[in-house]
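Okay, so here's the structure we're looking at.
The other protein chains are all here in position, but one chain of the complex has been omitted.
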Amino acid sequence: MIRDLVVEITDFMAKLPRITPWLVNDHEPPPDTEHLQTPLELGEYKQFSMCINCMLCYSACPVYGIEQDFLGPALIALAQRYNLDSRDEGAHERIEVLTAPEGVWACTFVGECSRACPKGVDPAGAIQRAKLAAATQSLKSFLLPWGTR
Amino acid sequence: MTGPTGYTEFRQRLYRPRVPLLWWLRQRSYLVFVVRELSSVAVGWSVVFLLLAARSIMRGPDAYRQFLEWGARPWMVLINLIALAFVVFHAVTWFNLAPRAIVVNLRGRRLPAGVVAGVHFGAWVVASAIVAWLVVG
Partner (left out) sequence: MEPLLWLLFSGGGMAAALLIPILLVLFGLALPLGWLSPDHAHLHAVVTNPLTRLVLLGLSVLALFHAAHRLRYTIVDGLQLKRLAPASDAVCYGGALAGSAVAAYLLVFAY
């Protein structure tokens, strides 16, 4: 944040395409309908879709201030919004960016981003869940390399 | 894209305020965070201290008695009290943060954060009871 209501979003916009922020799905739904989704499935990612790109989390995050390349809370929360969306099949496309050193691993769970968020997105929670998912996936592929995923 | 000069492809100077060295003193929540992170020193000390304890036990009753005398010295007690405070702080913050990372769905419903945290605190009590029972005999 530069001043009240004056926000620097250049870095956010520059990094945005890297997390593939759209639904990745090769299966076209039948014409005249859409991909169906239950309320339960909606609930899985809804919280992370509430982001209004206000950048307050970036102002609050000390790691983002110190580490130029860190993706940051809103971007990772947005990536999770798509990863957890039942209509999306693009998690494998996002995993490289997320598991780069400047992705989830740079976060030290200060938690200020979630405190600052006016929409209750809880980006810190999104990042920790992403860390756990990435780490367990790493472990699985190491222990069971013949698995299909 | 955002190179060292701060110029981006959009040709405006990127606003990246310099972070002060004592950034963690600026806000209470930052300070609490750094204290939490520094608990790792206490964890490291505890491992060293406990390994020394184990070693003294394995060496025999005399070595063990010497260890107890060393541990009873006032400055040792002080160090261990401080370490204990840090380690307990680590445990409490750890268990309270666990639900943010561990999200469980049971039969279509999200397990409440309080339950996840409660399970951790419960495990803490059980583990402590088992250890105490083993040691005291």
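Order of writing sets the labels: A and B. Residues in every chain begin at 1.
Keep in mind that, in the parts below, a contact is a pair of C-beta atoms (placed from the backbone, for glycine too) under 8 Å apart; a residue touches a chain by one contact, two chains touch by 3 or more.
Model, not experiment: these values are computed from the prediction.
Although it is not drawn here, the omitted chain touches the following shown chains in the complete assembly: A, B.
Only one of A:Val63, A:Leu78 or A:Val97 touches the chain withheld from this view, namely A:Val63.
Residues of subunit B that touch the chain left out of view are 19, 21, 24, 34, 37-38, 40-41, 43-44, 46-51, 53-55, 57-61, 64-65, 67-72, 76-77, 80-81, 83-84, 87-88, 90-91, 94-95, 123-124, 127-128, 131-132, 134-137.
Against the chain not displayed here, subunit A makes contact via residues 62-63, 66-67, 99, 101, 105, 108, 131-132, 134-135, 138-139.
The rule is short, and it goes like this: only the chains that are shown with their structure count from here on.
Chain centres here are Cα averages; for subunit A and subunit B they lie 26 Å apart. Note for the complex: subunit B touches subunit A at residues 1-2, 8-10, 12, 14-17, 19, 23-24, 27, 29-30, 33, 37, 97, 100-103, 108, 110.
Only residues 2, 8, 10-11, 14-15, 40, 43, 62, 65-66, 68, 108-112, 115, 122, 124-125, 128-129, 131-132 of subunit A touch subunit B when the two sit together in their complex.
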